[in-house]
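The complex appears here minus one protein chain, its other protein chains still in place.
A, B and C are the chain letters, set down in written order, and residue numbers restart from 1 in every chain.
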Amino acid sequence: MAKKFRGIYAALLTPFVGEEISTEKFQDNIRKYNETGLAGYVVLGSTGECVSISDDESERLVKAARETAAKGKKVIAGTARESTKLTIEFTNRMADLGIDAALVRPPSYFKSKMTKDALKRHFLTVADKSDVPVIVYNIPQNTGIALEAKLIVELSDHPHIVGLKESSGTIAFLGEIIRQLPPDFSYLLGHGSAFLPALLMGASGAILSVANAAPRICAKIFRLFTEGKIKEATELQLDLIPLNKAAMETYGISGLKYTLDVQGLYGGPVRAPLSPLEDKGKAELGELLKRLGLIG
Amino acid sequence: MAKKFRGIYAALLTPFVGEEISTEKFQDNIRKYNETGLAGYVVLGSTGECVSISDDESERLVKAARETAAKGKKVIAGTARESTKLTIEFTNRMADLGIDAALVRPPSYFKSKMTKDALKRHFLTVADKSDVPVIVYNIPQNTGIALEAKLIVELSDHPHIVGLKESSGTIAFLGEIIRQLPPDFSYLLGHGSAFLPALLMGASGAILSVANAAPRICAKIFRLFTEGKIKEATELQLDLIPLNKAAMETYGISGLKYTLDVQGLYGGPVRAPLSPLEDKGKAELGELLKRLGLIG
Amino acid sequence: MAKKFRGIYAALLTPFVGEEISTEKFQDNIRKYNETGLAGYVVLGSTGECVSISDDESERLVKAARETAAKGKKVIAGTARESTKLTIEFTNRMADLGIDAALVRPPSYFKSKMTKDALKRHFLTVADKSDVPVIVYNIPQNTGIALEAKLIVELSDHPHIVGLKESSGTIAFLGEIIRQLPPDFSYLLGHGSAFLPALLMGASGAILSVANAAPRICAKIFRLFTEGKIKEATELQLDLIPLNKAAMETYGISGLKYTLDVQGLYGGPVRAPLSPLEDKGKAELGELLKRLGLIG
Partner (left out) sequence: MAKKFRGIYAALLTPFVGEEISTEKFQDNIRKYNETGLAGYVVLGSTGECVSISDDESERLVKAARETAAKGKKVIAGTARESTKLTIEFTNRMADLGIDAALVRPPSYFKSKMTKDALKRHFLTVADKSDVPVIVYNIPQNTGIALEAKLIVELSDHPHIVGLKESSGTIAFLGEIIRQLPPDFSYLLGHGSAFLPALLMGASGAILSVANAAPRICAKIFRLFTEGKIKEATELQLDLIPLNKAAMETYGISGLKYTLDVQGLYGGPVRAPLSPLEDKGKAELGELLKRLGLIG
């Protein structure tokens, strides 16, 4: 059976003009991304500062993405809340807007009580009640919760749980479970520096922050991989790593937004508590974009 | 100058009947607590499953607490959100309901970007724009963010930042900053097993989960301390520790709720993803309540 | 039954002259400490850079301490190695030199395998085969292994396990177990900023790094506590905290050694990989010593 989610998805940034979100700028960006070979978009991901915006703002962004995404481009929305009840309610509110799947990270505030059993019950209940397919989201660096390999395998039995976004980027984790997942289950890496190795080991695609900055390069790595051009794909993956590291790890979302601003897309400011980018970061990021041929 | 917040505050549980919150049960509990020597209440704290309920539910709880709290009992509400903007908006929505202070934990999703500077900017902006005094909330076990001693000292200069709830329970942390804080700054320990030592070292009070289960004992420890009866206070603190550990650490909020149910208060179920209490926990908690003379 | 270890013990620094240890300088220091009201000495503790010196150097230090310690002053030696076998061998080699007890931290290299059962077996075997009483040593900040409260209680049943040095400094941990320990078991805090609160809650003493720098103040806090002068003891504990924090946390062992050099004791250099103290540290530490009246 064909996997539902294949290829490269951009974890879209949320554009602010002043203090407010701008669905116009958001749609301008998406229109440009529609031309780039991406398979689709994730709205309200970590990169989209999902935790920093209101439910109403979230709704406006999802609506805008759905309207603007080119035909065939999938739209996935991050819909996690800290309780099972609120997660279901928000997921279905987003489902009404026509998303293709909900991306759901685990509740994490009550860390010491998030046992495998508690997490399993949470995801199964959400999947039972969700009007759209669910993609489980493992991002321990932000949540402090590392989903166990065995839990993912167990969850993959549920007909409504169709994929995993794995942002720890641990290839061994992938290797441990990939053969135990249903054939149509989508394993999507969430780490821009390691997605080619993941594809080689069996991932069906990737959801990437760096795809906001370099959508064509990300899509090309995927294409080279599908064509069996492993050596060229590897070189391009290695080319991409310095930008991915600088934009996401060193400078974070404000750094990534800057890389859009200088390419004719809209990045704009981050919302506090994130900090604005300093000049040092601008210089370094500009240099990296140049080396990749993304700016002149 | 007198400290604004002295004595013992209960970090109130949120009662659910079935899936829904019950402000009636909540008010019944508060009426009973009004007779116990507590200095006031915290609504929407971690113990109140604040992250698991909606903004509207939160508003109803705060309103109910304000109405029902006896004269002179302070009402503090947890008002943190993940962005500075949303925190200010929600804080002022709660401020309109008449709370005495807002308890604000740091944003924590973007962990690696929550530098001392970013956190300082966040808290100062919230304090600038908040209509009520702010109590900073350090709870690294849930947030994954440990506020630095130096940051607390710097924040205490702001006229609107009037206190700290410190739930790591580290007495050395208290000792390092207590003399550097303004005289009217309230240092409130958030750990039921170590609040007497904190009082001895200079804390003005405590915000306690275990005060839901044993309000009179908590209040008595404080009173003995103020009367200089250190030896008796110590014995009572040691008496309380097994219940505090079992109710909060071992069994968590579902355990604590059970201790209310068997004492004629309303505990009721927890909201998922928290798990219901198993029979083993009931037996152990019952035994501990008996030893403390709280049930027959 | 009287506790074997009461009062304040200095966790002695190891003096180097150039690259080599100097037992002469070591003995000069001890002779001065003999006049200060300390209850005894710990040789080969973390503060003594125990992991940085050879077995033969270790032996020379223990021998020197035993010879020089005044009558009635206890000598404890850190004797842990990473395997049970090596720990027993080294413990008994030190036992032959006349130590009063062995201080044994848990093996920590194979972290993920150090279950409660594995650790219990280790400590019980060491206690069975050791020629001297054993003091268990909990120092998670260095070992990455946090001993469980329940483990300590279980180990305390062994007739040869006579005490605990607890260096995490968590007062709640103490409160949870203090009543479950045998009456003659010695609970010794290993944190210079929180030992008075620990004494109040039932600890029998403390093993302190800062006692190298301020032995008389440490001993006086203990004496005030035993005389029931809690308020004065508290003030002196608070006085001591800035030095303890600067000497041990901020600047570490090189900082602590500097505080000896300027007081007429011998501190000298640290052994690499520890780094020498920079001038900024010297200025700050000098200032703190002045405020405590330790230098003119």
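Here are some notes:
What we mean here is this: a contact is a pair of C-beta atoms (placed from the backbone, for glycine too) under 8 Å apart; a residue touches a chain by one contact, two chains touch by 3 or more.
Model, not experiment: these values are computed from the prediction.
Considering the whole complex, the hidden chain is in touch with A, C. Here one chain is not drawn; of C:31, C:111 or C:150, the residue touching it is C:111. Checked against the full complex, the candidates A:80, A:194, A:274 or A:289 give a single residue touching the omitted chain, namely A:194. Residue-wise, the contact with the chain that is not shown comes from C:252, picked out of C:7, C:133, C:252 or C:281.
Chain A meets the missing chain through residues 169-172, 175-176, 178-179, 191, 193-194, 196-197, 200-202, 230, 234, 237-238, 241-242, 245.
Remark: the residues of chain C touching the chain excluded from display are 19, 46, 49, 51-54, 82-86, 106-107, 109-115, 117-119, 121-122, 125, 141-144, 249, 252-253, 271-275.
Note that in this section only the chains that are shown with their structure count from here on.
Among the chains, the centre nearest to the mean of all shown protein C-alpha atoms is found for B.
Remark: chain A and chain B have CA centroids separated by 36 Å (rounded to whole angstrom). Note on chain placement: the centre of chain A and the centre of chain C lie 50 Å apart, centres being C-alpha means.
Residues of chain A in contact with at least two other chains: none.
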